[in-house]
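Handing you this structure, nothing more for now.
Removed: one protein chain of the complex. Kept in place: all other protein chains.
As written, the chains take the letters A, B, C, D and E, and residue 1 is the first residue of each chain.
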């Protein structure tokens, strides 16, 4: 039994150490990343059990992913696929303010995820099923796996959470919009940025958080979260709109903020927090995640959230 | 003969190179640090002779400390203690704005400092004796060494300077407060932050620099300096209150700012500067020390203080 | 249920990146190490389940140890002790051929291991209990924990394996010898180098592997393994002497070879291999472990053992 | 045939990796830099052909310069001079806001540039000749080469562009001023900062961009560009004054901003852009160049200029 | 007009900095590599003009490849293919003696090479066409491009050089053998190791260099070179067998030795050296290439070949 089940593609990640065009970057760190495993780590750090399912290559990078997730306390089914390699991400820093991410994931092990990889009993025994709209863009079998998982969760009354996470490298806005509109009726919690919300909403809806949230909620989700980065976030739940002020932090690495936000919200939902508290935790987790390096290394524990307000000289000893 | 004598524990220092939880830091630089030796280096850079006395292990880290201090022009009595290792500091950067420092100093060579290590003639021949309230928290013998040194200095009319430097890892606020109240009557110059001043002052004193300075001055010190970090500093000397505006600088590493402040003040006292100039130098030194990496590497020379105002394109050639 | 149970102290490890005196090393990698957890990782990589029990600090280094061992597939009970920090190792390379290791483990969390930390059911359910003679040198409670574990294993007919692993930084040869002679009667498998065997054997025994093995076997162990590094190894089991030729490898880092040897032997014992195969696997594992960097990172999987014979151009693609 | 010809000294560059006094910098990157080759790279990246002529040593650093410029698409005549080494630059970061540059270029190969190195046909066949006032400060032969090149360009109706680029390490303000006043009559486009403009202008001219530009234009140049860093820039062309607002960017490395500005202006002149567009491109190129590391690595391509306005979460994928 | 034309796939290369399993490698250098471009660089360094043709992605890695080859003096047609990314190589060091190379090149730009990419006039104007048997394994269009190029060269009397370079990640021994046997009749110079020669030769031929060379020569090539790594090499040319003793060198990185060997042989063929000298140069180039890091960085210039015999203290100044 696990509180949260998620699935998707997690990749090895080469992250450039210096700011500038990637071809001059020279030094890279090896790590890993994936939107759904980031959420699983985030939920685990905030005190709930989480399970991640996905395919990796039967290679060193697959081993790295399995070992890291296990080490982070995530129940991990990293299925070693001998027929394809683990996908790769390359992460550069084009300027101080712009991260560049590219992928080598075509035909990867992760993209070969299939419905049979997802044990129905695992899903039915969970309290939350979380997925992102990256998975349906990976392959036909991955799309079918997503459909299957959502159907299982629905049938068992498991909360279905979806983060749009639009990736233009994988599919067009039109393709994404079609899949999202087909799926949203089965979704309980939807996470989106304003541009992502517009992929789903009718073109006539104003490009404004509350209007978009209302349009999306009308399609099914009981909870719609619209993230506006450094401008904060809003939630429309059961017809009630809540706004959250952003935290002022010094940004070190923006990647992973959205996953942290989802993890914070879902962890507090699992903990039975009030809607107001839940939204504040989501914002705090998102803010904290940008204050240090790494897609997931920077995800907070409960105690870290208080560090957002620094002490006298910024030194703790 | 030396202008300033100081003593205490200096440790080897492993500093993490990346921002985030220490367990993901991977790469570390080896260096060293210690509040009192930082002050000695700072005073030496500003043009006065300085002597540091302390115990180190008979090991590579002890050799590193001795060689570095000698290289910085500090008269160094790094007594090699074969019975205990050099203490360690681990310095991480939790977020862009929060430095984390932890210690491996229990039973260290530095904590075994004893009264006999401090030559009375050395103290009597100096113009300033500087100590921090870290030393009495290390061990009974170190506390006794501090008492002995202050008594010698007092007897010889040597200026006694004390920086509170409260370390919660070493003792409780109550223990620190008791020692400070016992000692303050023999102190001529006291350096403290607002929270540190409150360890000493009666609980009824408002948490406000001038009120705290007055309360502390009433206990003995002729000069009380209250540091408020990026909000500047104030001095109460001979009943006169002076305020100093902070310098606007881009902070790179906040550690060592307090030591730089004390070094700046003491160097100007040794140089016979006016009270106003002395306070400005203290603030400038503290500000400069945060503009580059390292606990002491960043301490200014006289000429560096003018760099606080950068040129046209920030390039000097 | 686990094949092998082991316990002891695992520490954070700062490893110098350059060859020479530690005070000039400048750059360090953060990792971790501990003889017993190395053996657990080694056994897990060779295909058997392994459990490690020990105390760590409630700090980042303790988290690093827990996450790494879990990631390596070791069942891990890293008990977070709020009262003491995780111990540290510093690993330097004095010359190309000499590794220097020093410790900050006095009063560490790991040294506070106590009998109650070791669940009797866990030991009784295992097939092998492995320990090293480092543990009894850490503290009285750790020594008592070792005694307790051996007694439980004995009572349940679990194979008791002991690697001498003499550490002169922790106790004198006399103290070690006394403990070893008191304990050896309860040991089934003993791993030692020639100098380590001489700590136990009567001074009159020649300093030669077979004679020493016979002397030790007479004290109890059914299997005595004497390791002679680059000269190979010998085993005396049930009165039969076997010699193993060393593998010719290019040594990169000698640390961990002994732990790999023990892991190889125990894994093959668990797998029911013949005595000859078992000794060859032990030697191969020990040889492989020195061909790359790290105390445990270099431990082999089954498939790696064939890499000891390199191909045409030393490039595999 | 090439759109732009430039010439000067390009040096190997050791750039410190950490902020603070150079003596503590420890780690350095090897690269290269030179004001004129920076401009050539900049113009090439913006779509026009560019040729750089200069002397380098017959050594590894000379090879590095030749290979890098060729790789950047610059037509390169890096004349290998067996009689002198390639010059060196050392680039440190004294504080977060102050770059320190020092040189080892006395007697360097680059300073031995002579008139015969510059093929008249090359100059006459170009549309722009660009030089900086660094070259005449290097040596008598280099000064003569500069004079010769300007004369050839003038004779052939080639646009003569001069960036003042004052280097106090090479000559005094008086020497620079004399040379500049002697040369300005043959210059079509002049790039200067306010302090640089004052080297040329009569002392009675107010230290203010427009007044200085008018004073300089009166001496000959049809286009005068006054750069005020983060305050923007102004241009006086054919009697018309234009102001450009600065771009708000996060500065990573200020070196090379002036070269980028000149490259942007010249590339747009070559492209036949309107004066307003040309000035905007110059400012955008200068702003972009400070957003990542390196003297020239950070120079923009046409497409990069749009990155100055970052997207939602600062992540592009 | 160019002395040598070659074509194939060149990839971005992430090279691990430490020895051990790739998942623990942490730090990587970004570079590039490709067998055919390595040969082109090698020939250029040895004094002849060389042209490389291939497809790269319209991305940073493609730019890196183009810039590096241009910088190395290779005439470069790095065709930017907007429809596919630049391929990747990951290079690890499993042990001190075993390099591990893996690829992300499925569907890469390089694999989309097609006959039309190879200008017949370029091939006809050259003196040597060099290819490897990697290219036909990449895709149907690449195989067709190889066929087309060989046919053009044959028709124009251009020397056709083929290095077997068998890659088991790309095709089976059977597939490779079939292609090689179909092609060898059009080849003038064949480079192979003993295992590679056996892919082509009849199974009944003894696994011994001379016998294999004779079997291959019987299929067409006038020059057959069999490389035996640290055991030296042999050549069968016009029926004459020559053996070359290996050079004794300290190996730093074995990758690229075969490409250096081919470059040395072809450069001396272009220079009209005697067969004996040609073979010695090939061996010297191969030996030199392993004495430093990098696939191609270590390729020798003419003057470097004399460095194989080191001086008194191994220091040159």
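Criterion: a residue touches a chain if its C-beta (ideal position, glycine included) is under 8 Å from a C-beta of that chain, and two chains touch if they have at least 3 such contacts.
Keep in mind that what you see is a predicted model, and the values were worked out from it rather than measured.
Among the chains on display, the ones the left-out chain touches in the entire complex are B, C, D, E. When the missing chain is restored to the complex, the residue among D:4, D:46, D:64 or D:129 that touches it is D:64.
Here one chain is not drawn; of C:8, C:73, C:221 or C:258, the residue touching it is C:258.
Shown as candidates are C:94, C:181, C:242 or C:301; the residue that touches the absent chain is C:94.
One of E:58, E:249 or E:273 touches the chain omitted from the figure, and that residue is E:249. Counting the whole complex, the residues of chain E in touch with the unshown chain are 29, 249-252, 288, 291-294, 297-298, 307, 310-317. Where chain C meets the omitted chain, the residues involved are 18-21, 24, 26, 93-103, 167-169, 193-195, 229, 251, 254-255, 257-258.
Chain B residues in contact with the hidden partner, per the touch definition given at the top, are 66-73.
Here, only the chains that are shown with their structure count from here on.
Repeating the B-D interface with over half of its contact pairs identical by residue number, the matching pair from A-B, D-E or A-C is A-B.
One inter-chain figure worth recording: chain C and chain E are separated by 45 Å, centre to centre, where each centre is the mean of the chain's CA atoms.
Chain D has residues 26, 251 in contact with two or more other chains. Chain contacts here follow an irregular pattern that is not a line, a ring, a star or a complete set. Here the chains touching each other pair up as A-B, A-C, A-D, A-E, B-C, B-D, C-E, D-E.
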